[in-house]
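A single protein chain has been removed from this complex, and every other one stays in its place.
Labels for the chains are A, B and C, by order of writing; each one numbers its residues from 1.
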Amino acid sequence: MAEVNMVQAINMALAHEMARDADVVVLGEDVGANGGVFRATVELQKRFGAGRVLDTPLAEALIAGVSVGMAAQGLKPVAEIQFTGFIYPALDQIVNHASRLRHRTRGRLSCPMVLRSPYGAGIHAPEHHSESPEAMFAHIPGVRVVIPSSPLRAYGLLLAAIRDPDPVIFLEPTRLYRLFKQEVPDDGEAQPLDACFVVREGKDVTLASWGASLHETQLAADALAQEGIRAEVIDVATLKMLDMDTILESVGRTGRCVIVHEAPGCAGFGAEISAQLAERGLLNLLAPLQRVTGYDVVTPLSRLEQAFIPSVKRIVDAVHRVMEFA
Amino acid sequence: MAEVNMVQAINMALAHEMARDADVVVLGEDVGANGGVFRATVELQKRFGAGRVLDTPLAEALIAGVSVGMAAQGLKPVAEIQFTGFIYPALDQIVNHASRLRHRTRGRLSCPMVLRSPYGAGIHAPEHHSESPEAMFAHIPGVRVVIPSSPLRAYGLLLAAIRDPDPVIFLEPTRLYRLFKQEVPDDGEAQPLDACFVVREGKDVTLASWGASLHETQLAADALAQEGIRAEVIDVATLKMLDMDTILESVGRTGRCVIVHEAPGCAGFGAEISAQLAERGLLNLLAPLQRVTGYDVVTPLSRLEQAFIPSVKRIVDAVHRVMEFA
Amino acid sequence: MTVVASFEIEYLQFLDQLGRVSQPLPGFARDPRALVPLYRAMVLARTFDTKAVALQRTGQIGTYASSLGQEAVGVGTVGALRPEDVFLPSYRESGGLLLRGVTMEEMLLYWGGDERGSDFRVPRQDFPICVPVGSQASHAAGVAYAFMLRRQARVAVCMLGDGATSKGDFYEAINFAGVRALPAVFVVCNNEWAISVPRALQSAAKTLAQKAIAAGIQGVQVDGNDVIAVRFAVERALDQARDGGGPSLIEALTYRLGDHTTADDSSRYRDAEEVKQRWAHEPIGRLRNHLVEQGAWGKNEEEALHAECTERVQKAVDAYLAVPQPPPEAMFDYLFAQLPRPLQPQRTAAAQESGHG
Partner (left out) sequence: MTVVASFEIEYLQFLDQLGRVSQPLPGFARDPRALVPLYRAMVLARTFDTKAVALQRTGQIGTYASSLGQEAVGVGTVGALRPEDVFLPSYRESGGLLLRGVTMEEMLLYWGGDERGSDFRVPRQDFPICVPVGSQASHAAGVAYAFMLRRQARVAVCMLGDGATSKGDFYEAINFAGVRALPAVFVVCNNEWAISVPRALQSAAKTLAQKAIAAGIQGVQVDGNDVIAVRFAVERALDQARDGGGPSLIEALTYRLGDHTTADDSSRYRDAEEVKQRWAHEPIGRLRNHLVEQGAWGKNEEEALHAECTERVQKAVDAYLAVPQPPPEAMFDYLFAQLPRPLQPQRTAAAQESGHG
């Protein structure tokens, strides 16, 4: 089995599900002949036809709204928003329609759609191409928010997202698209949409992260191991539904938690995890909680993006701070 | 001096600032002859002319984008989005332009605009008229988010928002619009945009809230006082910039904190306050933090909205829970 | 000067303001008896609207948007639909909804603040009422795309107001429908007002029908107080769409005789005189004149119809008032196909809270 990177894994999942289920439709800007600006939909139009893999006009609100209409008819649209920097016009359709079509019709209609979008900084992209808006989506009742951190995860979670009967926002960290490869069997096995993944076990401190930041978090755990600090690393992956049980259980053992994400800290999703720990796990805490996040500034252009992205050093420093408490 | 309700106080602030500063312009749907569907802009068009008080076509993205253009030319647009349920199409302009025009041009251009919008449940309004999206705005770097809780606060904070050289999202709780009156001198005195207000002092527990929920929070404090529990009540008011110093100082004294807001809890703004307390105030905590919030569901239609809005009873119960820790 | 493109906007009317035939009637309208169901539907709508406003005034439902004066647009439109088509209404369509099979009880539940009102027992695939103005236009495009992909001879029919045509949503949807030649019909109910904003402040376009030109699709303007014209234009557009001929935009000229909603007081921004004049154009009297003139309608029928409508409406009101409140935990139902685990404690708490409350 050949190793594939995350974009290829996403492409595999899309192809797998399109072959298996004739209701799956892929739409977006440049998803057809071009195969997506990141190549995530490459060859799909050739294989499944221009009816099921369609280039839309340049209009993000439209892409989301058309997906709602398709989904209400039982299609399973997988829409691509080319970058999350351009996803905001689609928000109205997500908040006011996709997330509540089932709810407001008491189950008469539903909205089984996936909105895929590349996100995050670190690839020297132009302005507006590097933001991390996951917290906004996680605040919307009625949608799921999923972020893969590896090719394997991307394949299994995307399958699950497409099969899920409700809307899923699927955010793909561009920085990971081609960062590393894994063997990904094309076995059609979905991964759960409501579970954190413990990707490294440890007993001294819990590090919770997702998406591209998981990468630096794991590097930090490596560095800490050198000093004898054994970090447990959790890939939160399905921000919504958030699997607090796994996090609480881990922090219950370690007594310390550092949450790492690239989005600005203020009202970021890390706050939700902190808040739940402070509500439900406070008595187990041996040290203040820490968040290591992007600063509360506009994501800078490429010259400064590395200074914006939470670094291994910042994560290690935060762990050192929490380890000071005995 | 006559007493005025919150809508009238808002109208007073708008009129005051329009009279003082010829650059202030009011725009939105039905803000002209109709004076706003809640009457917040009543008489302004008559007084200041149809050039400075203009009805726009029905298009929220346009309203925000036009405001950005006006502001770049040094006008001070105060735009009304009729209900926050319809604000989402405007988000693109807020995130991608208003919030960063100064930043991305290194101060060459700037965006002194205010986006006013009625929000929240509790007035038996139709579908899509009752949401509380403040957390989404608070996550955006480069904007301020302000929520008044009384006529006095509305007057002073709106003046400050209009005078502020950067974009301000000003969310007005419809439930408070006519709930009570206060004497509001039309003295042009602005209130600070980066300070919490301690509206009741107490030493047993800190209750932090904003907007309409502050009302139930104060009623809860009354009820608790009957049992001898002295609650300190903080009106967070300027969610962004968040004045954590005041909250930390209070919780430092009380050791307990319950945060109350109407928006769904998951990734709501209460999480940010909890998270900061867990980072910077953990050692003072005598009990787990608690959030009393709207449930993580679509805001229900009017028959169930009272069951959605955090009740006095839920707040009191939460305080009882934290008081159990000695 | 070279001209590279030229366009015309057609206007259609069969019955003039007084109900006189102003041009040869289309086939379906030649037998006046065939028009009686449309007449009955309009009267039922008006009876229902009147009652709903009264219910709001007495606190028995919430804010309500009456279609007073515009009945011909909804009724004419839906009169042309087939059951298998999908209708995507705005919030001011009682006539159209009733004709689709939505019950008055459901409508009262909805406006009374109960989600069960959108669980239509009959047009199962129709969209619920759309409140965010214009946002249903792209749903119509998506529904139509599904029809096309599955080679179903069905059409998605979207109704929206003059104000809605100012939304990017509307434009993006008709533009996409044009590109893909989708089986979709967009009916703009131009009642001259969007709350307090008059038509002239929505657009400098002379007609709203000409917005179709921007999308490269058919656009036509009809007298929206002439139910025959509305029905004819919609049927023609449906036929075209069903045959793969692509989408259309129909502007129906009418007038909102009432307030925007029960929360509105239109005397603040418009002249009573204007409203009075526009009563002379309203659609029900116009069709009645025609029917009477054709010998297909009389005093007895009229009285019987009013009695019947009043009774049907009252029955629906009684049924509505008898519907028990939903329990608080109902707000968790149908949020997802299955309630996710993290939400279960919240649901339990909501249920318990009400127990105490």
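Assume a contact is a pair of C-beta atoms (placed from the backbone, for glycine too) under 8 Å apart; a residue touches a chain by one contact, two chains touch by 3 or more.
A quick note: this is a predicted structure, and the numbers were derived from the prediction, not measured.
Checked against the full complex, the candidates C:Asp85, C:Glu172 or C:Glu282 give a single residue touching the omitted chain, namely C:Glu172. Contact with the omitted chain, checked across C:Ile9, C:Val36, C:Val275 or C:Val323, is made by C:Ile9. Touch with the chain that is not drawn comes from one residue among A:Phe86, A:Phe137, A:Tyr155 or A:Phe269, which is A:Phe86. Remark: the omitted chain is touched by one listed residue; of C:Leu201, C:Val227 or C:Leu257 this is C:Leu201. In the full complex, chain B touches the hidden chain at residues 25, 51-52, 54, 56-57, 59, 61-62, 64-75, 77, 89, 92-93, 96-97, 102-110, 141-142, 165-166, 194, 241-244.
Contact between chain C and the unshown chain involves residues 1-13, 166-169, 171-172, 175-176, 178-179, 181, 200-207, 209-211, 213-217, 221, 246.
Take chain A: the residues that touch the chain left off the picture are 29-30, 32-35, 37, 55, 57-59, 61-62, 85-86, 89, 124-129, 295-298, 300-305, 307-308, 311, 313-314.
We adopt the following convention: only the chains that are shown with their structure count from here on.
Most remote from chain A, judged by the distance between CA-atom centroids, is C.
The chain occupying the central position, as judged from C-alpha centroids, is B.
Centre-to-centre separation of chain A and chain B, using mean CA positions: 30 Å.
Chain A and chain C have Cα centroids lying 40 Å from one another. Annotation for chain B: residues 61, 85-86, 89, 127-128, 296-298 touch two or more other chains.
Across the assembly, chain C contributes 115, 132, 168-169, 335, 342-343 as residues in contact with two or more other chains.
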